[in-house]
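Please see the structure below; I have some questions.
With one protein chain withheld, the remaining protein chains of the complex are depicted in position.
Each chain carries a letter (A and B) given by its place in the written order, and its residues are counted from 1.
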């Protein structure tokens, strides 16, 4: 693997899923592969799960990690070419990535969307600028439109349910704030590459980017979508058409037991953090069918697989 | 030791003190006991001494530490059960501790009191929520009402004076700001468990929580309390009755040489940081009788003992 910007960077996802499940049996079996190597973890936005799991993954392989909390304000980088830098930006992305590429063997980047400038977000402005100018591999720790480390972990969790050909429903849920599309987008992309059957359900105003969902059924009645579902993946996202807006809260889209009763005893998944009794009721989240802890645990192993494959590529 | 929430979690304090004094001779004698293990250090409030000493202690045992500066604002956690999370809190303590318990073998927490909501502070709301929901041991790095790692270090420092049955005076001192009761509370509790003779002196309006001080003499005239003292432990705290208030500064309660002259050549102790010439005069703090550097050094060894005993318990 040359880099990990999106789930499509994994050449054979079903095989990769099987390999991670093997890796989990013995996560410390490659403690030296990263020895003497360093990974920069650049955070433009805060992170708890991704930071911890990615760092643990790297250290399981013997890498040293350096966390750079640059903030969206505190390291004003100029991304445009041929510009006169007499404004707020004190460093150009060319030099920023040159410095990081000099000091580190891998650069992992987290950078959320603006949810205001649609074209800029869709172009993956920040992630792609890092990728374009860096001379070492770049890893996406959640970008404007994707969160592939999460979706790879989810792919593993789904496989571990051992359900044969599960019917998976990605369900929009209520949320008081405007939330990015990245987790939902990467989940849909992951289902396509893993050959998982996926259906999306959301209120009419909340259709995801049609270029990403093309070929995937989108059902605007949640209860109908839940019929015979084996797995419910809950996630909020803001409007794509009315970009970044939250114009109606649709509280009735909460996942509760009554809705789970419509399914085939469906497992419940969510990437966390989750707002209890807004996104999902306590009874569902605390039930035996909830897979959230497994999802959390698999974040380490999916990241470890990605880092290992990139190091393999670098040294080959 | 299953956890370390308060000084009473050490089953036999006099024995533990002797064991730490032995440990100090060779602090790197157990470099592998924590190998492959990780400790999360969660800071809701800033820390210098506690952060450095606890991290060094953990690394002396081979543990890896992860510092999570969550801030009291930046990680708005919901602690109440059965609540609809449509406000500021984006994550529930149940999920927060589940995630930390998945990724770490130990969770150390620092969280100061509100000094406004007395009942909430006294219930040790945050520390106990972590303890209740985590599935791995929790270590108190200073909570709403206690600072047991400090008091354990102080117990060792007192033992190292080699004074037989010292008379110890915990003296309130002036301070311009409202300060928690945690160090004073844990000091009193430590003296009880270590079988040290302790007297408290403070202005009448500054009596500590009577449930903690019961059985310990409280003297409202500082000079009388200092007679025959072998050790003066200086500390400010805000009012407990008029909870969290600083209604009178009592500048005359400063510890200076004139007051030390009333004692039995008393040693001087303070947990730092200390405001010079407000809490204590330069002459006393800089004198040979000041034990502050020993107190600082013993913070490493007390933390190392606690972590080791918890790891021993986990693997037994």
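Everything that follows uses one rule, which is that contacts are C-beta pairs under 8 Å (C-beta built on N, C-alpha and C of every residue); 3 or more make two chains touch, one makes a residue touch a chain.
On a predicted model such as this, the values are computed, not experimentally measured, just so you know.
Novice: Going by the contact rule already stated, which one of A:82, A:164 or A:316 would touch the omitted chain in the full complex?
Specialist: A:82
Novice: Residues of chain B in contact with the chain that isn't shown?
Specialist: 28, 46, 48-49, 52-53, 55-56, 59, 176, 272-278, 282, 286, 292-293, 296-297, 300
Novice: Where does chain A touch the missing chain, residue by residue?
Specialist: Looking at chain A, the ones touching the missing chain are residues 36, 38, 40, 64, 66, 68, 70, 74-75, 78, 81-87, 89-92, 94-96, 98-99, 102-104.
Keep this in mind: only the chains that are shown with their structure count from here on.
Novice: What whole-Å value do you get for the distance between chain A and chain B if each is reduced to the mean of its CA atoms?
Specialist: So the centroids are 40 Å from each other.
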